[in-house]
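Report on the structure given below.
Only one protein chain is missing; all other protein chains are in place.
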Amino acid sequence: MICVMALRVGIVGASGYAGAELLRILAAHPDLEVVIATAGTQAGTPVTDLYPSLAGAYPTLMLEPLETGALEGLDVVFLALPHGESQRLVPELLDRVGHLVDLGADFRLPAATYERWYGEPHAAPELLDRFAFGLPELFRDRLGPGRSVAAPGCYPTAAALTLAPLLATHLAEPIGIVVNAASGVSGRGRALSAPSLFAEANETVSAYALLTHRHTGEIEHALGEVHGSPVSVLFTPHLVPITRGLLATCYARPANPGLTSAGLLDTYRDFYADEPFVTVLDDPPTTKATLGSNSAQLTVRYDDRTGTILALGALDNLVKGAAGQAVQAANLVLGLPETTALPVLGIMP
Amino acid sequence: MICVMALRVGIVGASGYAGAELLRILAAHPDLEVVIATAGTQAGTPVTDLYPSLAGAYPTLMLEPLETGALEGLDVVFLALPHGESQRLVPELLDRVGHLVDLGADFRLPAATYERWYGEPHAAPELLDRFAFGLPELFRDRLGPGRSVAAPGCYPTAAALTLAPLLATHLAEPIGIVVNAASGVSGRGRALSAPSLFAEANETVSAYALLTHRHTGEIEHALGEVHGSPVSVLFTPHLVPITRGLLATCYARPANPGLTSAGLLDTYRDFYADEPFVTVLDDPPTTKATLGSNSAQLTVRYDDRTGTILALGALDNLVKGAAGQAVQAANLVLGLPETTALPVLGIMP
Amino acid sequence: MICVMALRVGIVGASGYAGAELLRILAAHPDLEVVIATAGTQAGTPVTDLYPSLAGAYPTLMLEPLETGALEGLDVVFLALPHGESQRLVPELLDRVGHLVDLGADFRLPAATYERWYGEPHAAPELLDRFAFGLPELFRDRLGPGRSVAAPGCYPTAAALTLAPLLATHLAEPIGIVVNAASGVSGRGRALSAPSLFAEANETVSAYALLTHRHTGEIEHALGEVHGSPVSVLFTPHLVPITRGLLATCYARPANPGLTSAGLLDTYRDFYADEPFVTVLDDPPTTKATLGSNSAQLTVRYDDRTGTILALGALDNLVKGAAGQAVQAANLVLGLPETTALPVLGIMP
Partner (left out) sequence: MICVMALRVGIVGASGYAGAELLRILAAHPDLEVVIATAGTQAGTPVTDLYPSLAGAYPTLMLEPLETGALEGLDVVFLALPHGESQRLVPELLDRVGHLVDLGADFRLPAATYERWYGEPHAAPELLDRFAFGLPELFRDRLGPGRSVAAPGCYPTAAALTLAPLLATHLAEPIGIVVNAASGVSGRGRALSAPSLFAEANETVSAYALLTHRHTGEIEHALGEVHGSPVSVLFTPHLVPITRGLLATCYARPANPGLTSAGLLDTYRDFYADEPFVTVLDDPPTTKATLGSNSAQLTVRYDDRTGTILALGALDNLVKGAAGQAVQAANLVLGLPETTALPVLGIMP
């Protein structure tokens, strides 16, 4: 089904969940063809051993050890690696492939902000400006031809989409913002750790990384760009027993009096009027409605009683929060239709 | 995206899970366009109130009360109704639309078998031969132009696909077969009942309808057609706390000595060699690998120690077990490519 | 095992989840014996048909229709009814039994506050002062001999325990408080409704009753009593796919500078030093650790960066959030040891 002229794609880190989701999405892409998929400890394993779900499209694809030479000349290389690894890899790769699309945290933040939240200096700060922050709905004009992409994290995508209409319009104060979010366990990746075990994560809800989650810096940075000046956020992530899905419940203070829920809903609908992957609902969004899709669903309220804006956003952390958004950004930098290969409808129930 | 010449489709019973899944699948169909979707108590409700997941494709679709006149002249009408209802509806509908595709049990069985398992005489036995049993992998030649379709149930689809290679080849005895199956809770539909409540169905496993589940008759009938003579099956369904997914674990006795697991795997691979929606695996299949897809995944073993054949099959009960298979059959009777609009890859993890 | 002198207990509304949990807990109580259990539509059903888990203690207990005469003279009657029903029942029952312990909302609030949040006038306002708010850790001195009890709701219990140390000590401002909570689906009860279905509630997270949840009034009222003056709270409940468990993630503003996480943890440990059912942890609490127990687990932090106090509390909504707390309060008003029959350890994993 792949036409002769398909652009050639590599996936580095294809054994993880974001990598596997790239494979699923790209199988439906008429213009991109995955020609190499690498893994670390899983190199040598057929991809269908890990993901039998992919058998219908990649019956014989073998995960290969990473050799940067093998990626030379590819049109797009997606990097789906633990944070810290791509900044080691990018220097030797950046000028040898058409576009890099990094799903990790390494190229999303200014060097100082990176060091502040990740606790170590950036290894390749001189390359940061080669990457555009790949959140098309907010920064589409940065995703021009030839750019490489730093695809945002799952929490920052949800928080930024949910709060952007308030900060872009200066309806909310840039301080005193709370992002209370819940993520499915796939957000922890496929790495082995006790909190990721079914028996530990099932039938429980808990917060983690209190006050210190690294995505805080990214949320503040993205919203600061939208607002035009610094934004301060207290971010509390929670783990909930779902495989996929992320809900951001956000609280903000009004910059001026006179807000209403109806008015805020209008603001949100206007703000996202032309976005194929954002739906503004009257009702509270559910993560279920976004399962497997590249869509985000939002709503907003103003609480007159306490003087607080409440905004909520839901998405699939592995699609709009990772692989889907990466493909969306790749489509843009490649000059392809932005929605190519990206499912809009969630799987429900 | 729908071209002017699209065939016009109605869905009767669009508020239920199979109906909603038809809407999801058909949204990607280039040749079919849903022009009417009906519901019972939910008539008057926008479909996105029930399924916000569909907002990206059906932002304004309203569920309408069923009026058969409004269906007149449609190219295809899918019926997704509780059993017993379509046999009342079909007589006035059958000759007024191009094709009927019934997802219920009413037109799957001979009249006597229907009465045996459903406890009441069939209301329209004279129309039974207008419907072909819509399991393409086993009965594709019956799905010719102009036929209406009785799409099989979720358990019969899984059991028949899992056991057919053994019975078609007469490798297994037609008696002493056990089908021990587990289904996700969506198989119970969207109707309100205590066993479908989250707090009742979560964190538990149990069997139900011991010895008497109505799908027994359908499993025996389908396998009997494959085998060429009657087949007897003890079927034990279980409810497991997953939303979608169905696994059939089947036990059969060898008709002759000399079987091996390797030989049986070859038999299965040959049997399904040309089937786009059936994958034979070396490893045990998981329902997760089929989520959201129209695929079934199978494996088989021979236990020399006890002289038993063990065959397993997994699928998504709402896709290959309902809406996906219905579209697959509709594609065939309409003369369209069989795989049109049907996802092959599951969503995993 | 019940001794001859056991106090005689009735449970009105024993078919629901809180009622069944009362049966489970009271089976281990040496001083209380359940002699009658009533139900509405389930009257006439053996309790083990609904809860086979109770077979070991109540093999022959039949749910009976409610006749107030049959309750006459009982030492304690627990009412586990939908809100609005007990205020109709209490007037004829209050002086005919030893103690009433109402698990519903009817006698928890002042009449005006009740009307504000429940949208209708209270039917028996003159009886409100016969009931003590049954949250022993905060209002133990109200639970003296002869009192009847209005056991608090699940969300108010969690929110009040989590925030009380801050408000009792005036470390936090009484305005600008956010309670962002998540509850398991059993909190919706055993009534049939679409959002309670497994296929609807599983694999999803969503907020509900935005700005308007009735427990808001109860949270504010309880905290106001602790603080000594009115407290204002924005409460956002979420539904998460667990059967039991409730987590309150609370945000408050400091009343004075100089807070630290270590200092707040000390404050919490002092505040609850003598409480057998409250544990203050260094780590974030998980609902799983409280499953089946009457315990609440808490932690607290001060975020210097944004000037916000973050306090979290977890409990089992059917035990400490309902039946367990009701028994704890009953023990107190009966002059029994407060911890009798109440499990302290959660079931984990």
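Read from first to last, the chains carry the letters A, B and C; within each, the first residue is number 1.
Assume a residue touches a chain if its C-beta (ideal position, glycine included) is under 8 Å from a C-beta of that chain, and two chains touch if they have at least 3 such contacts.
Please read these numbers as outputs of a predicted model, since none were measured by experiment.
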**OP:** Determine which one of A:48, A:148, A:186 or A:308 touches the chain that has been left out.
**Re:** A:186
Original post:
Just one of B:164, B:259, B:278 or B:314 touches the chain that is missing; which is it?
Top reply: B:314
Subject >> Identified contact with the non-displayed chain, of C:6, C:27 or C:168 >> reply: C:27
Subject >> Missing-chain contacts mapped onto subunit B >> reply: 175-176, 178, 180, 182, 199-200, 202-208, 210-211, 232-234, 236, 238, 240-245, 247, 249, 251, 284-289, 291, 299, 301, 303, 305-306, 308, 310, 312, 314, 349
Original post:
So which bits of subunit A touch the chain we can't see?
Top reply: 17, 184-186, 188, 190, 192-194, 196-203, 241-243
Original post:
Residue-wise, where is subunit C in contact with the chain that is not depicted?
Top reply: 17, 20, 24, 27, 49, 51-57, 186, 190, 203, 243-244, 276-277, 279, 281, 283, 285-286, 288-293, 295, 297, 344-349
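One rule holds for everything that comes next: only the chains that are shown with their structure count from here on.
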Original post:
With chain centres set to the mean of the C-alpha atoms, which chain is at the far end from subunit C?
Top reply: B
Original post:
At what distance in angstrom does the C-alpha mean of subunit B lie from that of subunit A?
Top reply: 35
**OP:** Let me have the rounded angstrom distance from the C-alpha centre of subunit A over to the C-alpha centre of subunit C, please.
**Re:** 39
**OP:** Give, as an integer number of Å, the spacing between the C-alpha centres of subunit C and subunit B.
**Re:** 45
Subject >> subunit C, residues touching no fewer than two other chains >> reply: 199-200, 202-203, 241-243
